[in-house]
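Some chains have been omitted; the remaining ones sit where they do in the full complex.
The first chain written gets the first letter, and so on, giving A and B; residue counts start at 1 in each chain.
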Amino acid sequence: MKKLNVGLVGYGYWGPNLARNISETADVELSFIAERDPARRNLAVKKHSRTKCVSHYRDFILNSSIDAVVIATPAHTHLEIARTALERGKHVWVEKPLAPSAGEAEELCDVAKKVKKVLLVDHTFVYTPAVQKMREIVASKKLGEIYYFDSIRINLGLFYPDVNVIWDLAPHDLSILQFVLNKKVKSVLATGQSFARNHKENIAYISLELEDRILAHIHVNWLSPIKVRSTIIGGSRRMLVYDDLNPDEKIRIYDRGVKDFSKDGFYRSMVKYRTGDTYAPYIERKEALKIEAEHFIECIRKNKRPMTDGEVGLEVVRTLEAIDRSLSQGGARVEL
Amino acid sequence: MKKLNVGLVGYGYWGPNLARNISETADVELSFIAERDPARRNLAVKKHSRTKCVSHYRDFILNSSIDAVVIATPAHTHLEIARTALERGKHVWVEKPLAPSAGEAEELCDVAKKVKKVLLVDHTFVYTPAVQKMREIVASKKLGEIYYFDSIRINLGLFYPDVNVIWDLAPHDLSILQFVLNKKVKSVLATGQSFARNHKENIAYISLELEDRILAHIHVNWLSPIKVRSTIIGGSRRMLVYDDLNPDEKIRIYDRGVKDFSKDGFYRSMVKYRTGDTYAPYIERKEALKIEAEHFIECIRKNKRPMTDGEVGLEVVRTLEAIDRSLSQGGARVEL
């Protein structure tokens, strides 16, 4: 099989993980890495001796041997780089969020559609075996009717002063929500606060109204002393807890729920509930980026639509924009 | 010392705990228990052989030997019973919430003030050694400036179909918040949903804006497969986690925080943080109700104001009302 040649743009925080996974994918050659910072570029040279390391993506983008471009630069540069790549006939992988505004994200979707190339947004969690299993469980109706989705993603984190915690962390929760429940967000409402001088929120609480009366809530926080990565999905028949920090039992299904909503008796006219077994399905241990890299290559070779294509990325960006609007209006409900 | 005679009204879910603690307090006699349900009354007879068990509080309220009345009936009955007791010169202990509306709560405060009797609202958590320790820690400025207060109180719970989860569970969080931070709530905003046929919320997310730009958030939920009772208080110098389900280390103080908000460097202009030791202070194991019963008796004997007096209870009820108003307006911000 003919090898695919890939160029990577950006070797900052996430770039090294992409470089490693791309270079380990079968029948793929990581031909170029573009990185402006000389110290970071030196690191790339050390780790990837067979890859040409250049300072700018323009140094390889005209090269016709390049089949695909992977973009791991800040969001405000995505449109320019991705459009350039697509227009030169390259397939494109873009870091999340797809773009810093719905307008730019839409433009990218349009270009990709026009040139008929693959546009994948790196919603990494969608490619984890745990999240794939959750989608399968929800689709199987094992949980019954879905009531709510509650997600907490907090830790004491290094953070960039030019972006708020929502654009940094919430794309993970939003993409999981979208992939697992497969329901549209109808409106959002958010509160938050910045405790730094830069006035960008470092803690936020987001309520989302989904189709079918499903309530979703996301807590993202860069100033938590403890690290929590936990999601509860409440259903009418069973409930699920996803704890990404548990190495052995990431998903637990609780055979618990409300038994009886009827009112009966005099004093303790209480709603009764049902408690049964708990079950932790075996989750394969495979790195999400490896699965995602293989999926990207397969989409290119077989001309398929990625699970996280531009449209999916656009929907997340639209939701992020709506959340920002709610925040700037003191928590007003914003329809999508 | 002359014994104080106490009458208890209501022997439902919480009444037995009150009866046990009152009857074990020194120099106190639990003289009467009033309970309408014959089966529950029989239980009272079995457990408290020296106490007269009657069917209605009017059966003992005129008795001049009774010094104090403890009311553990549904909230909508509090005003009538408590006013009757106060007007007959009895000291009063009322279950939380003080009343089902701010109007009724105010009326009770007024009556208590007029007759100069003790009115204690049973905000039990305020009397736990853990919450008292938290107040002490916050007051000592060990945490620095307080940034946020995040509280989760969820489980799969029996619930009353005639009240929502907020009026049942949030009084705990609101009274802890009030006692520990000692800051006024300025506005609230809440989303929630009912997944039962009674249209009372069984899950809710509440954002509160406090004085001094402090952000607070409360998640209460009767439909969670797992039980969580956890509060994070984020401060500028240290952070605190209170886990009420941890039998040995209810409070942990993390010597962690943001080190530097300044922007520096080219690529990774990140905010830095500081990580130090963790510390779990020893928390005395003493039942809160025991401490609270002793406090109530001491307030009666020494003519003192209870830590959780009518005004404190009124403030919680006002906040609950504002939360309900926000919910009914789809999450609009409601000022207090």
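Annotations for the structure displayed:
The rule is short, and it goes like this: contacts are C-beta pairs under 8 Å (C-beta built on N, C-alpha and C of every residue); 3 or more make two chains touch, one makes a residue touch a chain.
Treat the numbers as computed from the prediction; the structure is a model and nothing was measured.
Counting all copies of the one sequence in the full complex of this file gives 4, of which 2 are shown in place.
Following the convention adopted for this analysis, only the chains that are shown with their structure count from here on.
Centre-to-centre separation between subunit A and subunit B, using Cα means, comes to 39 Å.
Residues 12-13, 37, 40, 147-148, 150, 156-162, 189, 191-193, 195-198, 203, 205, 207, 209, 213, 215, 217, 219, 221-226, 232, 234, 236, 239-241, 254, 256-258, 261, 263, 266-273, 275, 330-333 of subunit A touch subunit B in their complex.
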